[in-house]
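Please find one structure pasted underneath; my questions will follow.
Missing here: one protein chain of the complex. Every other protein chain is in place.
When the chains are written out, they are named A, B and C in that same order, and each has its own residue count from 1.
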Amino acid sequence: MMLLALVLVPLIVGTLLFALPAAAQTLSRVIGVVASLATVVLVLAARGDDWSVRWLSRPFTAAFHLGLSGLSFWLALLLTVVTLSAIVACNASARRDLIAQLLFLEGTMLGLFLARDLLLFALFWDAMLLPVFFTLLARASHVTTAWRYFLYNFAGGLALLLATAAFGVLFGSTDVIGQAGVHVIGAWAPWILGGFALAFLVKTPVFPLHTWMPLTYADTPPAMVAVVSAVQSKAGLYGFIVIGLAFFPDYMKAYAGIFLVLGAISLIYGALAALAQSDTKRIVAYSSLSHLGLILIAIFSFNTIALQGAGLYLIAHGIFSAALFLVLGFVEEREETRSLTHLGGLGALNPRLAGALCIAALAALGLPGLAGFAGELLIITGIFQSGLLWAALLALIPIVLAAAYMLRLFQGVMNGPQRSDLPIRADLSWREGIALAPLVLALLALGTIPGALLQTVIK
Amino acid sequence: MDLTVLPVALGDYIGLSLVIFFIGVAGIALRRNPLIVLMSIELMWNAANLLFITFARVYMNNAGHIFAFLVITVAAAEAAIGLAIVVVVFRNAKNVDVDDVRILRG
Amino acid sequence: MIANPTTQVDWNGIAPIITIAVTALVVPFADLFARTHAKRWVAILIGGLGTLLAAGLCAQQYGSTGTVFGGAFALGGFTVVFEEIVLLALFGSLLLFATTMQERRVGGSVALMLWSACGALLMAGASNLMTVFLGIELLSLALYCLCGMNDRPASRESALKYLVLSSTASGFMLLGMALLFGASGSVALSSLTLGGLATSSFLWSGSALFFVGLAFKMSLAPFHAWSPDVYEGAPMPVTAFMSVATKAATLAVLARFLYAALPTGMSSAFLLPIWILAGLSMLVGNLGMLAQTDLKRLLAYSGVAQAGYLLVALAGTTALGLRYAIYYLVAYAIMNLGAFSVAAALSDEKEAGSALSAYHALASRRPYLAAMMSLFLLALAGLPPTAGFLGKILLLSTGVATGYWWLAVLLILGTAISLFAYAKIIRAMYARPDGKAQPELPVAPWPAMISIALYGIALVVMTFYPLTPSNIVPFVR
Partner (left out) sequence: MIHHVMGVDGTYPLLLTLWLLPLLGGVLCWAFGPQLKTAAGWLASGALLASFVLTIVAWPTATQNLNGAVGAHQALVSWMPGFDFGLLFDPLSLIWTCIITGVGFLIHLYSIGYMHGDRAFARFFAFLNFFVFAMLTLVLSDNFAGLLIGWGLVGLASYFLIGFWFEKPSAVAAARKAFVINVVGDIAIMMAIFIMIAKVGSVGYGDVFSHVAAFGPTLFAVCVCLFIGAAAKSAQLPLHTWLPDAMEGPTPVSALIHAATMVTAGVYLIARCAPLWNASPDAQLLVGTVGGLTALVGAILGTAQWDIKRILAYSTMSQIGYMIMGVGVGAYEGGVAHFFTHAFFKAQLFLGSGIVIHALANEQDVRRMGGLRKKLPFAFFAMLIGVLAICGLPGLSGSFSKDAVIQGALEHGHPWLYVVGVVTAGITAYYMFRMLFLTFTGAHRGEIDPSHLGMRHPELVGTPHGDSHSEHHHAPAWLMNVPVAILIVPTIAAGWLLFGGGASWWATFFATTFAPETLPAAPISEMATTGIVLLIVALGFLVAYLRYGRMGDAKAAAEKLRMETVHAFPALTNAFYFDAALDALFVRPAAWLGALSAQILDPHIIDGAVREIVHLARSLGNGVRAVQSGLLRAYVLLVVGGAVVFIAYYTLIGVHR
C-alpha cells in the first residue's frame, strides 16, 4: 500500500494544486515542497515493499504490480530527491502550474520505476510525456519544441506499446519485471526486443534519435529540465537493464553490435557537439548525450563491473546534470541570458554561485573523488575487461573533451573580465543553496564510498 | 434445386435484374438532375426486388415476396423524403444540377 | 423461415424499441403544448426519460435467449450490449440539444432522432435480412431529415448527399441480400449457408455486396466519402448520434454476420477484403484528419480510422476479439460524445464550437473545458490514462494473437499519424491568447457540464477496470 501511496501522492497533490487560485504561488510552492519531501520519506520507508492487484486476465495476465528494490529504489530515490531540490529551487516567479506539472512528472515516473508489470510500465511510459509536453505548450515560444519532444517520444511509445502487446500475447503475462527466468525466445522475440529498444533509444536519447533533446533541455524551465535530464532520460537505460537484459539476453548479445556502435557514436558525437555550443543549457544537453552513450555501451558489454558502474553512473549523472541545470537556471534567472557570448565574469561578484556551478561542472567532467569519476572508471574498466578494447579506448576520449567543454562552460560564465552590460544581482541565496546541498553531498558520498550502492544496484 | 418452376432460365432473370440495376447505377453516377437520380435509385432497388421475387419463386418461399413489399414501402418513404430534400436544396437555385451542391468538400 | 401464425408474439423482447417509438410519438405532442421557451427542455426531458426507461427495460433482458417474431429479432446479451450503446449515444446526443439548434426545431429533431434510434435498436437485434434492412432504412431515413434540420445550406447539402449516397449503398446491399437469399433460400442470418446453393458463387457475390452496404454505413474507406461532408453539414447533436449509433448498430450486424451466419470453416480469403478495408481506413482516416479546420469534419475522418481499429479486433473472428471490439466501441462512444459535448458547450445555435478556430487559447478562458477536451483527444489518440490506451493494447494484442500482425502495425502507424491532428487542437487550446478579441463564449447549462465530467471519469475508470461483457459470444447465435 505504501508504494501505491508513493505513486498517488504526487499525482493527487498535483491535481489539487489546480484547485488553488493561480495567484497562490507561494502556497503552491510550500505544498509542493511538503509533498515531494513526503515522497522522499516514503521511498526510504518503502524500500523492498511489493504490492500487486490483478488487472487483466485476458488476453494476457496483467497486474497493478509495484515493487521497490535494487535499481528501482535508487532511481526512485534519485527522482524524489531531485524533484524536491527542483521545487525548492523554484523562485517566487514559478507559476502554480509548473509545481503541479513537476508533481505529475514525479508521480508518473515513480510509477514507471516501480512498475513490475510491462503493461503498467507502458502506461506510465506514455503518461510521463504529458507533463513536459503541456509545460512546453504553455510557453508560446516553445511550441515547436513541445511538438518535437512529444512526437519523437510518442513514436517510441507506440513501438513500446506494440512490443508490450506482442510480449503479453506470446508470453501470456506481462507481470514479469524483476522475475528471474523469464526468457522470451522464438522468431518474434527479436522484433519485440526491437520495439522496446526503439522506445528506449529515443528516450535516452541515442544518436541519431537525439535531435529533440537539445531543444527540449534548452526550452524547458530549469526546475523541470533538471528532473527530465536527471531521471526521465534514465528510463530508457533502465528499460534496457530490467527488460532487455532480463528477458532477451540472447538477442541482446546477438544484436549488441548495433547498440555498441550507436552508443559509441553518441559518446563522441555528443562531446564534440558540446564543444561547439554557445547556449549553456545546450552544452549540458549534448554532454548528457555523450554520457548516456557511455552507459549504453556499459550495458551492452554484459560485464558485471561495467553494469555496476553503469548503475552508479546512472545515479551520478542524474545528480550532476540536475545540479548543472539548476545552477544554470539560477544564472539565467539573474542575467536573463544563456549565451556564452553574453555571459562572463560573474565569479567576481557571485563567489557562491561560481562555487556551485564549479562543483557541478567538475562532477560532470568526471573529477576524481566525485561520483561521475567512480562511475566512469568502473564502466570503462568493465568494458575493457569484457574485451571491447576499441570501445574502452573510444570511451576515454570524451573524458578529455568533457574537461574542455565543461571548463569552457564554467569559465565562460564565471571567469574573465566582468561584463558591464550584465545586470548585477544578489549571490546565491540560502534557498538556492539548500536546494543544491543534497545533490552536492550525494556527489561527494557516491564519489568516495559508493560501495553501498554498488552492491545493491544491480544483482 | 428445382428450376422447372421457372418459365425462363434462372440466369435470364438474374441477368435482367443486373441490367436494370446497372442502368440505375449509371443513372446516379452520370445524370445531374436530382430527380432522375432519385428515379435511378428506385431502379436499383427494384432490380433487387425482381431478384427477390425470382428466388422466392425458385424456393417456393414467400419470404422473398414479403421482402419485396417491404422494400417497396421503404422506397416510397425514401422517395418522399428525397423529393422533400431536393425541393429544399434547390428552392432558390436557377437550374437543378447536383454538381452545383458542393459547399462541403476537402 | 417466416413465422407461422401459431408463434406467439413476445412483446417483451422489443420492449425498448417500443418505448423509444412511443416516446418519439409523445415528444411532438408535448412540443405542441409546451410554452415557447420550454420547448427545448421539454423535448430533451421526455426524450431522456424515455431513453432511460428503455435502457432499464433493455438491461433486464441480458440473460434471456432465443429469438422473437419468428427469428426476426434475437434476444440476449449481444443484442442488449449494442442496444445499450445505442441508447447511450441517444442520451448523450439529446443533451447536446441543450445548446445547439433553434428552439422551435428541437421537438421535431428529438422525435426524429428517437425514430432513428429505433432503427439502430432494430439492427442491434436483427437476426434476419429483413430486419437488418428495415433497421438500416429506419435509421437512415430519420437521419436524412435530421441532417437537413439546420437552415444553413451546408446542412441541406449534407442531407441530399447522405440521401443519395446512402440509398445507392442500400441498393447494393439489397442486391446483395437478394443474392444471399438466392444462395440459401432463407432470409434468416443463421441459415444463410444451409440452402441448396450455399456453395454457389451467390453466397460470395451476395456477401460482397452486403459488405459494401455495411462498409458504407460504417464509413470504411473507400466508402467513407459521405461521412466528412455529412458530419460537417449535419447539426451537432445529429453528428454525435450518427458517429456513434450508426457505427455501433452496423458493427452489431457485421458481427452477427461474421460470427453467426458464416460457417466457422470459412476460408480466410473470404474475409480478407474486410481487413484490407480496415487497414485502408486507418490510413485514409488518420491522414485525412491532418489539415482539417472543422472539428466535426476532423472527427468524421477520425471516425473512419476508428472504424478500422474496431475491425482489427474482429479480424480472426475470435471470441475475445468480439469482447475487445465491444470494449473499444464503448470507449469510442464515450470519447466521441465527450468531444462533441465540449464542442456543444462552446456552441450556440450557430454552432460556433464546430470551428477549430474557436479552440484557440481556450485554456485561458475555459480551463475546465480545455482540460476535458484534451483528455478526450488523448483518448482518441490512445494515450494514458484513458480507456483509449487500454483499448489500443487489447486491439493490438488480438491483432498479434490472431496473426494479423500487419493490421497491428498499421494501427500503430495510423495512431502515430493521428497524433498530429489531435495534438494540434491541444496545442491551439493551450496557446497564449493573441491580441484578437475572441467572441464571447456561451455559458453551457449544468447538465452538459456534468455529463462532460462523467464522460471523463468513465474514460479514466475504464482504463483500470476493463469491463468487457464476458461470455458474449454464445448470445450471438
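Quick notes
The rule is simple: contacts are C-beta pairs under 8 Å (C-beta built on N, C-alpha and C of every residue); 3 or more make two chains touch, one makes a residue touch a chain.
Because the structure is a prediction, the values reported are computed rather than measured.
Considering the whole complex, the hidden chain is in touch with A, B, C.
Here the missing chain is touched by one residue of A:V43, A:V176 or A:L362, and it is A:L362. If you put the hidden chain back, the residue from A:V30, A:A348, A:I424 or A:L441 that touches it is A:A348. Among C:Q61, C:S184 or C:S207, only C:S207 touches the chain left out of the display. In the complete complex, the residue from A:L44, A:L396 or A:A426 that touches the missing chain is A:L396. Although one chain is not shown, part of chain B still touches it, namely residues 25, 28-30, 32, 98-99, 101-106. Although one chain is not displayed, chain C still touches it through residues 160-161, 164-165, 168-169, 172, 200-201, 203-205, 207-209, 211-212, 215-216, 222-223, 225-226, 228-229, 267, 269-270, 273, 284, 287-291, 301, 417, 420.
In the full complex, chain A touches the hidden chain at residues 151, 208, 211, 214, 269, 272-277, 286, 305, 308, 345, 347-348, 351, 362, 365, 367-369, 373-374, 377-378, 380-381, 384-385, 392-393, 396, 399-401, 403-404, 407-408, 411, 414-418, 448-451, 454-455.
One rule holds for everything that comes next: only the chains that are shown with their structure count from here on.
Farthest chain from chain B (centres taken as the mean of C-alpha atoms): A. Inter-chain contacts peak for the pair B-C.
Per-chain Cα centroids separate chain B from chain C by 26 Å.
As a whole-number value, the distance joining the C-alpha centres of chain A and chain C reads 44 Å.
Taken residue by residue, chain C touches two or more other chains at no position, since every residue touches fewer. Per the touch definition, chain C reaches chain B in the complex via residues 1-2, 129-130, 133-134, 137, 141, 144-145, 148, 153-154, 156-161, 163-164, 167-168, 170-172, 174-175, 177-179, 181-182, 185-187, 195-197, 228-229, 232-233, 291-292, 297.
Remark: chain A residues 18, 55-56, 58-60, 64, 119, 122-124, 126-127, 130, 134, 137-138, 140, 143, 146-147, 150-151, 154-155, 158-159, 161-162, 164-166, 168-170 touch chain C in the complex. The residues of chain C lying in touch with chain A in their complex are 320, 324, 367, 378, 382-385, 389, 392-394, 396-401, 408-409, 412, 415-416, 419-420, 423, 426-427, 430-432, 463-464, 466.
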